[in-house]
Every structure is written in structure tokens, then in C-alpha cells.
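Supplied in C-alpha cells, the structure appears directly below.
Some chains have been omitted; the remaining ones sit where they do in the full complex.
Naming follows writing order (A and B), and every chain is counted from residue 1.
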Amino acid sequence: MITVDNFVPILDLGGTFVFAISGAVAAVNRRLDIFGILVLSFVTGNLGGITRDLLIGAVPPAALTDGRYLLVSVLAGLITFFWYAGVDRLRSPVLLFDAVGLSFFAVAGAQKAIEFGLSPVMAALLGMLTGIGGGMTRDVLLAEIPHVLRSDLYAVAALAAASLVVIGHMLGVSYGVSALAGGVLCFGLRFMAIRHGWHLPIAHLSAQGRADAAPTDEKEPR
Amino acid sequence: MITVDNFVPILDLGGTFVFAISGAVAAVNRRLDIFGILVLSFVTGNLGGITRDLLIGAVPPAALTDGRYLLVSVLAGLITFFWYAGVDRLRSPVLLFDAVGLSFFAVAGAQKAIEFGLSPVMAALLGMLTGIGGGMTRDVLLAEIPHVLRSDLYAVAALAAASLVVIGHMLGVSYGVSALAGGVLCFGLRFMAIRHGWHLPIAHLSAQGRADAAPTDEKEPR
């Protein structure tokens, strides 16, 4: 039976898998070799959780002591390597899987931070970090500005999910219920962002500021 | 009354605020959305201290347990977002504030490392890291070579301040005095670097080395 005790690992492993796929696809596009692909798979799938664990003092991190995280990441990398054409054709499904992974990670990350006694606000932020940390590291390793910092309610959706879990915990709601609510909210926000282009405002630049900013913008084609 | 006990947090919070402003300005220039701006504010203001805390084993880091760091960072990000034109016009004052922040962080970082029992040399280096770590991470996230590695006595000024605090500690000078001396030294060095272009030497390249280096240089317009 699925209980809270085995629910968190299942969320975590599912999130790891879809994130690892996204890391592997990025690595293939940048022409990394099979090993680079596996490293990117592992990093994208696990660095959010590893960073959270380092910050709350849960060392060695679960991703290093529980072999299933490695297994799932390597599997995702190999699938992408051997069936890249297939995975690539799934672009839009991958985005949806990624939204599911983000929901899983944000919810599970917030819960773990609560268990380690962090304050509500910080638990919500660590939930968000768990969700976005892997993708940020993937982009940094590929020498790009992290997409999560610029696109489509990504970090906000993670923060919303993590906040719901934290608020639920404070109100005494059972974890299963608040996790489900948070996950659905996160997925819904991402879905609307992908489908309908929902996004956050950017700052209004003066003419001078726009001139300053223009040349640096050219460095990122996307 | 301001005592040593509440002096360190005040230095730290002041430094966090001015660094967060610099992170927010960089984020606005790169056209990140409001959320990316807040993330950059927090990272620039706090990652130096968080890294120091991870390295000396002070987990969870103060920036995650003391909500004021988050508050100050978010405030700096919002101010920059809504009054970017105003903040941008302050470019030179911001550089001076940044020098103040660097002084605060280097001094407070060295002191905390001493309290955790690190050796004098390492305490000085961790003070420097506390000062430059946030700005380095900001630049890495924006896919740039960290400015602190290439400009104007920045890291050196932080190291000088941290070293003074450490030497003062070894000589039994009261923390208030050595912190003040270190802060003034750091600010003074940065001021001279900004005003009079003081900088450190770069290595003499052979003609061959220069030819090798040229193409990579072109990648960074600044």
C-alpha cells in the first residue's frame, strides 16, 4: 500500500527520472559524449535534492546513499542516448513530465525541510530550490543563464507548491492532502504557462538602461 | 547600545542589502523576470555567507534560519524592480555601497571563521570568500566570468580586511577595533581602485600565448 513513508521516495524518484531526461536531452544537443550525458542526467535529476540536503545538514545526501537515485538517472541517460530521436519527438510531453517532476520535487523538498525543523518560510524556499536546483546546475554547466530564472512561472510554480505544503503542515492538514494540492497547483501553473504563455513582468528599463542591456542580450540566442 | 553581539548581524544585514541591490541590477540588465530578479538578489546577498557556513559546518546556514536576510534581500530586489531608473542613475553610489558591503562581509566572515576554530590563514581566506562569493555566483548564473576575478583589487581588498581582523584577534586587539580598521582598509582600497584605476598586474604573455588567448577573449565583450 502507498503510505506517507513510501510516498516521498516515489515522488522523489519519479521527479529524478523526468529531470534526468531533460538533462540528457540538453547534453545530447550540446554534443557531449555518453559520459557527459550521464553526468548531466545525474546532476539535473539530483542536484536540487543534494543542495537541499547539504543546506539542512542531512549528509551524506540521500542521492548518494540510496542507490536508486543513481540507477534511475543512469537509466534516463541511457534511454535518451539510444533513443534520442524518440525522446526528442516527445518534446511537448517532456515539458509536461518536467512539470510533474517539478511538482514532485517542490512538495517532497518542502516536507523534508519541515522534518529538519526549518522555519515555514525557509521550508517553502528550500522546496522551491529542490525543484529548480537541478535545472539551474544543468544550465550553468552548459554555460547558459538558467532557464528557470527567465521563463514562464517555473520557479513560482515550485514555490507555490512548496508553500501549500508548508501552510498545510501549519494548519495540521495531513501531508498526503497538502502534497496533492501543492502538486496539482504547481502542475496547473506550469501547464498554463506552457499553453498560454503566462509569464511574470520584467522591469521597465529607461532608454539608457535598454541601450546598456542590449549588447549582453545578444549573447543568449534564446 | 551597539555591542559586538549585535554588531555582527548589523554588518551582515547591511552587506546583504547592498549586494542584493547589485544582483538585482544585473538581473534587470539581463531582462530576467521579477522572480529571477529576486533570486539573483538573494543569491548575491547571501551565497558568500552560505558557502562559508557550509564549509565551517554551521548548518543550516544563518541566511536560512534568520528570516531577516531573506527580508532584506527581497526588499532590495523589489526596490530595484520598481525604481530601476533611480537605482541605475546611482551607479557610482552603488559601487561605493558595494565597497561598504564588501568590507562588512569580509570582516564578519573572518570573525565567524575564527569563532569556529579555523586557523588564521584559513579564517582570512574564508572572510574573503564571504565577501566575494555572492558576486561570483551572480556572475556564474549570468554565464559570465566573475568580475571579482578580474577587476580592480576587489578580492584583495576583502582579503586585506579579513587579514586585519585575524591579526587583531591573534594580538588580542578587541574585535570592534580590528573590524573598524579592516573595514576602513577594504573600503579605502576599493575607493582608490574605482577612482584611480588601481589594479593588479596580469601575466606577461609570449606572442604565441597572446595568439592563443585572443579568440577566447572575444567571447567576453567586457
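Heads up, the rule we're going with is that contacts are C-beta pairs under 8 Å (C-beta built on N, C-alpha and C of every residue); 3 or more make two chains touch, one makes a residue touch a chain.
Fair warning: this is a prediction, and the values are worked out from it, not measured in the lab.
Peer 1: Of the full homomeric complex, 2 copies appear; what's the total?
Peer 2: Total copy number for the complex in this file: 3.
Throughout what follows, only the chains that are shown with their structure count from here on.
Peer 1: Could you give the separation in Å between the centres of chain A and chain B, each centre being the mean of its C-alpha atoms?
Peer 2: 28
Peer 1: Quick one: in the complex, what on chain B touches chain A?
Peer 2: Checking each residue of chain B against chain A gives 27-37, 39-40, 50, 54, 59-61, 64-65, 67, 70, 80-81, 84-85, 88, 140-143, 221.
Peer 1: Show which residues of chain A lie in contact with chain B when the two form their complex.
Peer 2: 54-57, 116, 118-119, 121-122, 125-126, 136, 140, 143-146, 149-151, 153, 155-156, 199-206, 208-209, 212-213, 215-217, 219-220
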